[in-house]
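The complex appears here minus one protein chain, its other protein chains still in place.
Each chain gets a letter, A and B, in the order it is written, and its residues are counted from 1.
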Amino acid sequence: MFSLIFNRLMLAIPSLIGVVIVTFLLTRALPGDPAAYFAGPAATEQAIAEIRAKLGTDKPLIVQFGRYVSDLARGELGNSLTTGQSVAKEIATRLPASAELTLIGLMLVVILAVPMGILAATRPGSWIDHVTRIVSTAGVSLPVFFTGLLLVYVFYYRLGLSPSPVGRLDVFLSAPPHITGFYLIDAALARDAEVFVAALKQLILPALTLAIFALAPIARMTRASMLAVLSADFVRTARASGLSSSKVIVTYAFRNAVLPVITTLGMVLSFLLGANVLVEKVFAWPGIGSFAVEALIASDYAPVQGFVLTMAALYVALNLAIDIAYGLIDPRVRISS
Amino acid sequence: MAAPALLVDNLSVEFQTRSGVVKALEGVSFNVAKGETLAVVGESGSGKSVTAYAVMGILDAAAAVTSGRAVLGGLDLLAASKEAMAEVRGREVAMIFQNPRTALNPIRRVGDQIADVLLRHANVTPNAAPREAIKLLETVGITDPVRRAKAYPFELSGGMCQRVMIAIALAAQPSLLIADEPTTGLDVTTQAIIMDIIAERASATGMATIFITHDLGLAAERADRIVVMHAGHVVEAQRTRDLFAHPRHPYTQALIAATPGHTSRLAELSTIGGNLPDLRAAKLPACRYAARCPRKLAICDSSLPSIDPTAPEALACHNPVSSPPMGEAA
Partner (left out) sequence: MSTNASALRHARYVLGENPVTAFAFGLFVLIVLAAILGPSVVPYDPLASNTSRALQAPSAQHWFGTDQLGRDIFSRVIVATRLDLFIAIASVALVFMLGGLSGVAAGYFGGWVDKVVMRIADTIMAFPLFVLAMGIVAALGNSVQNIILATAIVNFPLYARVARSEANIRREAGYIEAARLSGNGDARIVLTQILPNIIPILVVQMSLTMGYAILNAAGLSFIGLGVRPPTPEWGIMVAEGAAFMVSGEWWIAFFPGLALMLAVFCFNLLGDGLRDIVDPRRRT
């Protein structure tokens, strides 16, 4: 078990190194001279050169890279040009909002898509099979920001069921005391039912938007792998042994069928983290995505770089978790590693 | 004669496929007595597995049983309710399959897989199940069963996996075991060991065995009686010795002739003229061997002698090779 985790960690390291190099190269590709930008239009040659020395952009590339890496090691992501605030700090305060949204979205999609796929596979030709098929073709074509807006129109404007799609909490409520940064958890810990419900109401539409977006690939994969497993020899053996159909479907078929679904989850996460940015914009969600978008519009590069780096690190970490989960279920991976 | 362990009477099975209806079995009848080992032989595609699946009630959704009975202990398995079948399957009649490696759940410890069946069918408490599973592994000749029970199929050899399969099948001490090519893909020594284990368990518990195989030589060694199938029909059944001495159906004769020294595999020999007929055809001749048969008569296209499902011998041919040997009728 430990060797599995160790092995996967070792495999994640080249990815992380790649991520660091790419984000560094992206900074160097910045159009124009950041020193000149910092100094402003009225600056003299002298002043620009000084800033350049201060920023270190007059040094050879390799030295700059060394400095970049040592900054990263200290958790230093630079300062925002527009606000002057530390990017690392800003990202740290905003990250829980994004993480809560992504994780709830992910949970929602698993809760919806996996049973759909299983039912579609075990009841071919039934209405749920048809729904799954339609959803998995149409679902991949829906632009996530469009889905979000449609949900807003229907559930906020038309039905009035959900609150105004702005932020994580109704403006008249104050955030629960900060423990994890996840409003749902913090509100639950503070036993504040009102805030919990309000936070949940704000969260449900954006999370649903993300879930609809990721529904198609997961439902499709669950259905396909469940179908494949149901016709596998060992399921036939289990049936021939007279095991109850719930035992056959859950212990024998599903546990095997879930393996490719877990692999797909890794790919879906890539899309989900990207979609997160768009959903945050639609719902004015105060996460790191909207932080980056604001900075992008202002050509403020440091926040964007910090954002890209954080997202990539998050993605690598989540993939690591997925790999380990896979190994926990599949002894062939666990034991041979 | 006592009631047979299993009586299959006039069994027909069809598959609904995109390219038409496959009449996989038609009027299949045979029986197997308590304690008897019955071999079912025939070319690939002759319907041996479909027969076994139909009896077990594990045909896939595209299949339909269109006629027949399969009586086991007074219960018609083909008419039994789902619940009744679930009780019978694994308890009264068990099955082992070809390809033991893929026939076991790859991500479940083999001990747990045996325990699943014990919990389902044998009066075993969850606490005692692992111990019972280990005992079963011991009876099928697995050394170090305590450690092996914790292994996953991929950690075991093919022969080991087949022993585990046998342990699963025998867990509830069924009265009938169906073994569908249990030794295909195993080396010769392992083959013999597996067959010995099955035979030994059968004689210890009085269990009947249906042994499905391509390998006429193996059938000759192991079976008391042999049923020959061709294209979804039973064409002939006889005691093993008699079948080899006096094959009566032209197909049986061709089969035996194609088996030099009774040791080679049928599948490797192609000396039987022609191929199996296309079972999707709208009008098949009454005898499905007619098109390949050197002794074909005009009547063979329109009628087929019926066979007695309860008799130890059967012959579905208007123009058999030789008359039955004397003193066999009793």
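What to note about this one:
Definition applied: contacts are C-beta pairs under 8 Å (C-beta built on N, C-alpha and C of every residue); 3 or more make two chains touch, one makes a residue touch a chain.
As the structure is a prediction and not an experimental result, all values here were calculated from the model.
One chain is not displayed; in the complete assembly it touches the shown chains A. Touching the chain that is not shown, out of A:26, A:47, A:131 or A:200: A:26 (per the contact rule at the top).
Of the listed residues A:165, A:242 or A:286, the one in contact with the hidden chain in the full complex is A:165.
Only one of A:6, A:127 or A:146 touches the chain withheld from this view, namely A:146. Contact residues of chain A toward the unshown chain are 14-16, 18-19, 21-23, 26-27, 29-31, 137-138, 140-146, 149-150, 152-153, 156-157, 164-165, 224, 269-275, 277-278, 281-282, 292-293, 296-297, 299, 301, 304-305, 307-308, 311-312, 315-316.
Here, only the chains that are shown with their structure count from here on.
Once the centre of each chain is set as its mean CA position, chain A and chain B turn out to be 53 Å apart.
Against chain A, in their complex, chain B makes its touches with residues 56, 58, 60-61, 86-91, 94-95, 97, 99, 102-108, 116-117, 120-121, 152, 154-155, 165, 168-169, 171. The touching residues of chain A, when paired with chain B in their complex, are 124, 231-234, 236-244, 247, 251-252, 255-256, 259, 329-332, 335.
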